[in-house]
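For this view, one protein chain was removed and the others were kept in their places.
Up next is chain A:
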Amino acid sequence: MAVAGPGQLNVEEYPSWGSRSVDCFEKLEQIGEGTYGQVYMAREIRTGEIVALKKIRMDNEKEGFPITAIREIKILKKLHHENVIKLKEIVTSPGPETDEQGNQDGNKFKGGIYMVFEYMDHDLTGLADRPGLRFTVPQIKCYMKQLLTGLHYCHVNQVLHRDIKGSNLLIDNEGNLKLADFGLARSFSTDHTGNLTNRVITLWYRPPELLLGATKYGPAVDMWSVGCIFAELLNGKPILPGKNEPEQLNKIFELCGSPDELNWPGVSKMPWYNNFKPPRPMKRRIREVFRHFDRHALDLLDSMLTLNPEKRITAQDALVAEYFWNDPLPCDPKSLPKYESSHEFQTKKKRQQQRQNEETAKRQKLQHPQPHTRLPPIQHTGGQAHPSHWHGPNHPINNPQPPVSAGPSHHQYGRPRGPPGGPNRYPPSGNQSGGYNQNRGAQVGGYSGGPYPPQGRGPPYAGSGMPAPGQRGAASGYGVGPPNYSQSSQFGGSAGGRGPNPMGGNRNQQYGGWQQ
């Protein structure tokens, strides 16, 4: 950076954000819809690069510019890492009064403001929910390692993510995993003197200290969520699907034992401890419940799902856990299979048809009450998978074996190669004509929070003294969570298959009856 001489402050060294119009992009299709706003897949006209455009919803006059957006922008501006989603720029659309162009004072932003992100093909939940798909152990290690690497980077930079969950972990067809949706994230101080809102993190992934009312907390909150995701990947379904906060705590205690002054000094002084403490002590059962996990996985999980946040493993320590350094080693992201699905635009109708078929199938298959369809990783499943279960009456036959490429890729990949940016990432596989047939549904959550509208971003910050209807946590029975229900789509790019999660919200709306 050149030193500016007097009168020559160098304010325009880089193009100013917001200086470009959204017209620089050609919207290809809507890929998400959340409380935050719509998300589009778009192509930059000049370069042909595929991006995700997240429209910032500005219709709440009282709130003004959404706090989630402003924080996300602020935080992503300072985070640059291959495992953190890249915010490329902010663009505006001129809005209705186009004749006022050039007038800086006008409402030139009224038309809309968009965040431009690198495009990612999937999210972890979407991938995991693909019927018949089973992650391999090297693949799980690969994802976990990237997740921890990205999170460690955030924590080193004093950023708490505060909403780690599968749908916020985006995955591209190069196998790269990136943390996304920093709308709840914030900077933290290392001395933990902060007075932070505890209405963060999607219920199933929320740590006990938040559920017990802590307002001083740190990076350990994210590590709990990571533990939940880790177990979910190994287990094939969410491990702590509480319907409301008391039930969530209860599920945690049932699995991890009840907290006391011995295993968690100070816990009895937590704000809501007396409301929620179990009537009698409960035993920690993690090692029993997950005894089928391999030893190193169990050790790591045990250290992540530690009740006492002070004792919970850090991202840094988790990265050097035995788990990642024992066979099978994490695979190279590049070696992971490229999952494809057809484009929503082409298959909308087909999907509706299939949906009906599935409903029929569901009714006919009541003998399979399992609400969750994910399959545990290959090593552990053996005969547990029910591939035939996923065949609806009129469905194309599903290949019960996912296209896993576990083969020669069991080598350590050290540091992932540099940020994969650049347009050349986008046409990675043969039949993607102009990106139109990329998987859309899977990505929804990461960008928009779409699948989980009840969580509303925004509300946690609604302000003291302000009524905050619909505040996170106020409603029991969040519509959160991975779907419960199998959709018989083809993965692996067969023609005509439909995306596994058609629309973010659908996962909940359509299959809302998952809790049995």
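FYI, a contact is a pair of C-beta atoms (placed from the backbone, for glycine too) under 8 Å apart; a residue touches a chain by one contact, two chains touch by 3 or more; residues count from 1.
Throughout what follows, contacts and distances are computed from a predicted model.
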item: Chain excluded from display, named as in UniProt, from "Cyclin", "Ribonuclease P protein subunit p14-like isoform X1", "Vps72/YL1 C-terminal domain-containing protein" or "Centromere protein N"; value: "Cyclin"
item: Option touching the unshown chain, where A:39, A:73, A:127 or A:305 are the choices; value: A:73
item: Of A:21, A:197, A:263 or A:308, the residue in touch with the unshown chain; value: A:197
item: Touch residues of chain A, complete complex, unshown partner; value: 1, 4, 6-11, 16-18, 58, 61-65, 67, 70-71, 73-75, 77-78, 90, 104-105, 107, 109, 113, 186-197, 460-466
